[in-house]
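Showing just some of the chains, left in place.
Chain naming follows the written order as A, B and C, and within any one chain the residues start at number 1.
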Amino acid sequence: MTIKPLTDRVLIQMEEAEETTKSGILLAGSAKEKPQVAKVIAVGPGGVVDGKDVVMTVKVGDKVITSKYSGTEIKLDGEEYTIVRQSDILAVVE
Amino acid sequence: MTIKPLTDRVLIQMEEAEETTKSGILLAGSAKEKPQVAKVIAVGPGGVVDGKDVVMTVKVGDKVITSKYSGTEIKLDGEEYTIVRQSDILAVVE
Amino acid sequence: MTIKPLTDRVLIQMEEAEETTKSGILLAGSAKEKPQVAKVIAVGPGGVVDGKDVVMTVKVGDKVITSKYSGTEIKLDGEEYTIVRQSDILAVVE
């Protein structure tokens, strides 16, 4: 199955990231240290949302930080995703 | 009886889906694994909603994911439906 | 007495419907099976509502489904009615 977000929606999936401390030591991601980073899986086409034109700027593959608690969690084929509005994406991580 | 949604309303019906795991094993849909997918039964004509023009993009037969708790549940002829605004539809599943 | 709704208001009255199951058996409407269908008794003239022009599309005699809990219930000459905004009407049933 393929999920195609509508208008300004973006399909993201939380990363279960390994992390590296400043000193370069690799850590298995503990809850406390886990960055709030998700990967963009699919991006809606944009267009008119609530009477205003929205242009999509995030791309599939981007790593993004979102507002906590924003979006709708869904489960499909055993995988967990979240669908957020692009305006709930705060930043891109590079 | 036929239900004709007004303006930007969409009549949907939840799927009681069989599901297939990634490994291809067919599972009867348990509550935990049930995707939040509904089928579009009827689509309003669109038009001016709250002073803004809405164009309908979903079609009868589309499988869609909606925000949880959005819409009004109705029961007609023993069948359960939900009427949502098109803006409550997050994504189309193909 | 005649009730003339103002602007985008619609006067409706809940149906106490008999119902027919899919198999064609006629059932007296139990609370559980009762469809949320009301009959349109009077329709306001439309016009400017909150600075936006509203055109009325429902007609007297239409059977409609409304959002639960929307509108104001009134009682006149022993009859119960509800006055709703047209935007609270979700669908027309034919």
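Worth a mention:
In this text, contacts are C-beta pairs under 8 Å (C-beta built on N, C-alpha and C of every residue); 3 or more make two chains touch, one makes a residue touch a chain.
What you are looking at is a predicted structure, and each value in this text was computed from that prediction instead of being measured.
Counting all copies of the one sequence in the full complex of this file gives 7, of which 3 are shown in place.
Throughout what follows, only the chains that are shown with their structure count from here on.
If you draw each protein chain as a dot and join the dots that touch, you get a simple line with two loose ends.
Rounded to whole angstrom units, the spacing between the C-alpha centres of chain B and chain C is 23.
The touching residues of chain A, counted against chain B in their complex, run 1-7, 9, 11, 42, 44, 48-51, 72, 74-78, 83. For chain B in complex with chain A, the residues that touch the partner chain are 19-22, 33, 35-37, 51-53, 55, 57-58, 65, 67-68, 87, 89-94.
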